[in-house]
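Sending over a structure as structure tokens; questions will come in a sec.
For this depiction, one protein chain was excluded, whereas all remaining protein chains were kept in their positions.
Chain lettering (A, B, C and D) follows the sequence in which the chains are written, and residue indices restart at 1 in each chain.
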Amino acid sequence: MSANTTTTADGQAPAKQGVSLPQPAAATSNAKIMRTAGVILLAIGIAAPFLSGNFLIFQLTMMMIYAIAILGLNILTGINGQFSLGHGAFYAVGAYTAAIMMDQFGIGYLWTLPVAGIICFVVGFLFGLPALRLEGVYLALATFALAVVTPQLFKLSPFEHWTSGVMGIVISKPDAPFGLPLNPDQWLYFLTFAIGLLAYVCARNLVGSRTGRALMAIRDNPIAAGSMGVNTPLFKSLAFGVSALYTGVAGALGAIVVQYISPDSFTFTLSVALVVGLVVGGVGWLPGALFGGAFIMFVPNIAEELSKGLSGAVYGLIMILMMYAIPTGLGGLLKAALTALSKRSMNR
Amino acid sequence: MELLAQQLITGIATGGIYACMALAVVMIYQAIHHLNFAQGEMAMFSTFIAWQMLAWGVPYWLVIPLTVVVSFAGGVAIERLVIRPLGDAPVLSHIVVFIGLFAIINSLAGFIWDFTIKPFPSPFGEGSQFGGLISNHQIGMIAVTMTVLVMLFLFFQYTRVGLAMRAAAENPASARLVGIRVGWMIALGWGMAAAIGAVAGILIAPIVFLEPNMMLSILLYGFAGAVLGGLTSPTGAVFGGFMVGIIENLAGTYIPEIGGELKLPIALFLIVTVLVFKPTGLFGRTVVQRV
Amino acid sequence: MSKLLEVTGLHASYGDFRVLHGLDFSVEKGGISTLLGANGAGKTTTLRALCGMIKRSGTIRYDGNDIGSKATEEIVRMGVAHVPEGRGTFTGLTTEENLECGAMTRSSRAEIARDMEQVYHWFPRLRERRAQQAGTLSGGEQQMLAIARALMLRPRLMLLDEPSFGLAPMIVQEMFSILRKVNEEEDVAMLIVEQNAGVVLELADTAFVLETGGIVMSGTAAEIRDNETIRAAYLGY
Amino acid sequence: ADMPGVTDTEITIGNIAPYSGPASAYSTIAKTISAYFDKVNEEGGINGRTVNFLSYDDGYSPPKAVEQARKLVESDEVLLIFQSLGTPSNSAIEKYMNMKKVPQLLVATGATKFGNPGEAPWTMGWQPNYQSEGIIYGRWIASEMPDAKIAVMFQNDDFGKDLLNGLKTGLGDKADMVVAEASYEVAEPVVDSQVVKLKASGANVFVSFATPKFAAQGIKKAHEIGWDATQIVANVSNSVGAVLTPAGLEASTGLISTAYLKDMQDPQWADDQGAKDWNAFMDKYYPDGDKLSSFTTYGYSVAQTMVHILDQAGDDLTRENVLKQAASMKDVTLPLFLPGMTMNTTETDYFPIEQMQLMKFNGERWETFGDIISGEVGG
Partner (left out) sequence: MQAQPVSSPPQLAVRDVVVRFGGIVALDGIAFELHKGQILGLIGPNGAGKTTLFNCLSRLYTPASGDILYDGKSVLAKKAHEMPAVGIGRSFQNVALFQRMSVRDNIRVGAHANSRSDFFSDALRLPWVRRQEAEVDATVSELIEYLELGSVADLPVDGLPFGTRKRVEIARALAARPGVLLLDEPAGGLNHDEVGELGRLIQHIRDDRGVTVLLVEHHMGLVMSISDKVVVLSFGRKIAEGTPAEVQQNPDVIAAYLGGQSE
């Protein structure tokens, strides 16, 4: 992690930090490509649960859940430039909120989602306040600490009555409502799909708005952003909050889909996985979240097939090779491809 | 009162472990302005190499220098083979590579040497002081840490290579413009960090026992110590390491009920609090940014 | 006089974006050349290409060696000092440490100390600020530091990218007289990019005019100075 | 009958273990089991069928365990899942397994909850549960050391807490003998502070409910600070090779623990046939395995139990019948069991091993003493 020095006074080319997709010229044709890709993806997404077995549906659901979490992380890191190695903590808070509401109060699972979101927003916002003073490595460390500490907090004996301590909470899987002809796996898939879509659209709107520009301005040059009237501390904290909201909703969904949570479900490896997903998908490129989710969901399995004893090593190796092949993530690769494409169409 | 003294001493002894690791963390930070997440695993691997040599019957006094040299070379090799091809990829891509390295080294060590804990002999022999609160080994460890600290301080502050390394880490493009071989500085940084890590591993293993996951949490404490003291200051790192050890032990002992369960959270909470008031750590230099 | 720097067919680009399209020019041993051109013409890019900071092709011969594929630091080690656009200050180091970095390729401690005295003498402001974190220096102070740092290398060729940038008028005069002195006494050749065309054309022997990545005019400084269009655009009389 | 996972020549059974992540030390168990099935297959299989042992990695993460369990059941269509490891992972899949009616047999955890045929009829444990073990220590202290002042160090998870609860249950009305408790987190590098704190309580019995590394640290530290207390270590951490030797044999002298398996590093079993067979097995089928690790004897024995159950089921390899066989073990004994120990299960008793024997370390090897005790929790 490097110290954040985007504000250096020396006109050196600043360290590249990811992708910024909006590009000139053939932008319209790119937009068309992207839109077509989006429609195809949507169609596949709707058809998938009817074409695959329950196990794959479950995996795809988890993939989308991770994607939502990564989307949240992307808002914070990719758009606002604040590192977080602790998003697993917000995922955990969301999951516990949902589980406790269902387990202790018998509240319907659908209600737990917005509540988890709101609670995580508040937690994220509050965490964002002290985090304001920290930059780069220091922030990364503080968030990492959060990731390490959170599972311990959920184990704490005074809360055991709520959290069931280390034993965790078992949740039952909801059936499809309104007599829809879907099995529980399919239903949860569509629920996640819909929420994911909503989350994505909102994130995209946000990034393209005044708020989004303010967030990016802070990322690129906090001092100048302040001088342009952006209330930097407020926006940074809000970015933390919104980011946590996304991740928290993902956590709540994850709890419902997995049907079980315990402190061990949310160790710092989860946070690390989310960061890996973010980078592989492309920092600052929102659709990348889906690819990041797929990566952290499926690649460990591939690694395991290649070698059981050395699955960790294989996974690590894949990660590194991935970074050589696409150092700026899939988003960066796509950007390069689109630029090349539009250049060719311009030359013609 | 007696318990307080005992916990203070135990805290210092444990803090010594963290200080040792924190030094390695600061070393690499000075050289590349990154936190290397694989650092702990590299240290662990070095220690296994030492262990293996001992198992093969290489005499102890030869094992330590050999391990340090091998680790140095290993660090340089990792930089050349793994990090270099990344070029100027964004910071986060580097982080992912560190995470990948972490996974590889950890998994490899488990594959080669298994996960059973292994005793590692202390270079300072058995025996202890202060009624067993601090072993001779821990005293030796603290002494070595202090020595390394002084050497590092002198290296960075008073040697030209040290200056070149700082310059290269801060602004590689400008460093090239004054003729600093940035690539080699970075490789040297990795080598030195790996060598210091090897020393740390050899010092830590007799206390926590050698196994592939031994550094998992120590690295976190090392980070915490380094950050508390200030990543730009070796002195700060060592001080921070001791502080973390002491704070943690006192919190665990004196905060009733949940103190024991919350040892780590409390320590980390205090650190974050310190950072909020002193964002670059207690001893860290504040680099003023102008517009 | 023979050529210290000889450039033929220099191309350079940022990623896929090509900026220089085959430049030919040279700098004499101990001579001073200047590169003029409008905003965005590619002057900075040319200097960056010369010392390998960006992707380039073409032949670049320095002191008889082909440096076209050498790394920046190796070129610098051959005695080429670059005062970059944007100054390239090591913001976290002190003024003095910045200067020491400038002398990183040299070995004699005594000579370095003597040169350090010399640049402090030339830029007393830097002496006053020697222990200050360089990032907190004022814009002009950092510019002085950049020039002083380049001098600490004891170069044989200096590439100066707008050395007068942000300097007060009086300092500009002093700076140019220092450059002249260094050039005359130590035979240091220079390639200067400068908007203050009036002054550099006084100083330089030869000049090149760059327009959108190509040289459109070259000649002795006097010839260029007397050219009508140049007068209008760069000198304003 | 419908026999998922079974063909005329093959029986497919699943397993979930942490090959990666912080708990990867435990993967030795699954590796041993896998090696044992190699041996079984090489020797002709079970009733003519070879065993196809599918073992997946969950990195000790419950969500991943769920995924792997679903993969095993839905995609690989295994007959059953066997020896899935860890309380969190087993808790995570328990509901699913019971809903799917797939046996979750001989799980690798001693948490008491995995022996509850009323609520989870498809889930069965194997090793003595932690609580019974704790009860055994409690009873022993209560009867043998009337003026004991007990200090407990325990791992802050179900393992440590179950043992602690058991200890208190075993102490009965003498539960106030416990004068100090200190927990530690697996994330902590050392437990020196806890040991020092516990010593300060003035206790004369030091109970350490810790996993191997921390148990070894505890033994070593207690010795260093000259804490002259009777020390008890949990069964998981009594391996001579993997715990006592690192901690120092001198420091370990006088330790009390319980056992149900023979310790292969213990010279008293040098001529034991079971031990010889085990050694031959290790050399031939798992040469990379660490013989010091008690996980290998554990894996060896639990695999034998599984083979026994499948063998009993004969050709009726339906899930129901396999479960039935698992729940009707009667006085089954294994080569590595301490002499006199047996396994028993019924439809209402899902705890196969409930017996243990106390033992004391004499500086060289463990010496069992007293009778074989059962610490019945289940029934």
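For this structure, a couple of remarks:
As a working rule, contacts are C-beta pairs under 8 Å (C-beta built on N, C-alpha and C of every residue); 3 or more make two chains touch, one makes a residue touch a chain.
These numbers come from a predicted model, not from an experiment.
Touching the chain that is not shown, out of A:I33, A:L132, A:V170 or A:L206: A:L206 (per the contact rule at the top). Among C:L47, C:M104, C:M144 or C:L157, only C:M144 touches the chain left out of the display.
Although one chain is not shown, part of subunit A still touches it, namely residues 6-7, 9-11, 13-14, 17-18, 20, 22-25, 27, 202-203, 205-206, 209-214, 216-217, 219-221, 223-232, 238, 242, 284.
By the touch criterion stated above, the residues of subunit C touching the omitted chain are 14, 17, 36, 38-40, 44, 85-86, 125, 129, 132, 136-141, 143-144, 162, 165-174, 195, 197, 232-236.
The definition used in the following text is that only the chains that are shown with their structure count from here on.
Between the chain pairs A-D and A-B, more C-beta pairs are in contact across A-B. Centrality annotation: B (chain centre taken as mean Cα position, compared with the mean over all protein Cα atoms).
Rounded to whole angstrom units, the spacing between the C-alpha centres of subunit C and subunit D is 74.
The distance from the centre of subunit A to the centre of subunit C, with each centre set as the mean of the Cα atoms, comes to 47 Å.
Annotation for subunit D: residues touching 2 or more other chains are 20, 22, 24, 27, 156, 185, 187. Contact with two or more other chains is made by residues 84, 88-89, 91, 135 of subunit C.
Every residue of subunit B that touches subunit C in the complex is listed here, in rising order: 160, 163-164, 166-167, 170-171, 173-182, 285, 287-290.
Within the complex formed with subunit B, the residues of subunit C that make contact are 51, 53, 71-73, 76-77, 81-82, 84, 88-93, 97, 100-102, 104-105, 133, 135-136, 149, 153.
Partner subunit A is touched in their complex by these residues of subunit B: 29, 33-35, 82, 85-97, 99-104, 106-108, 110-111, 171, 173-174, 220, 223-224, 227, 231, 257-258, 261-262, 264-265, 268-269, 271-273, 275-277, 279-281, 287, 289-291.
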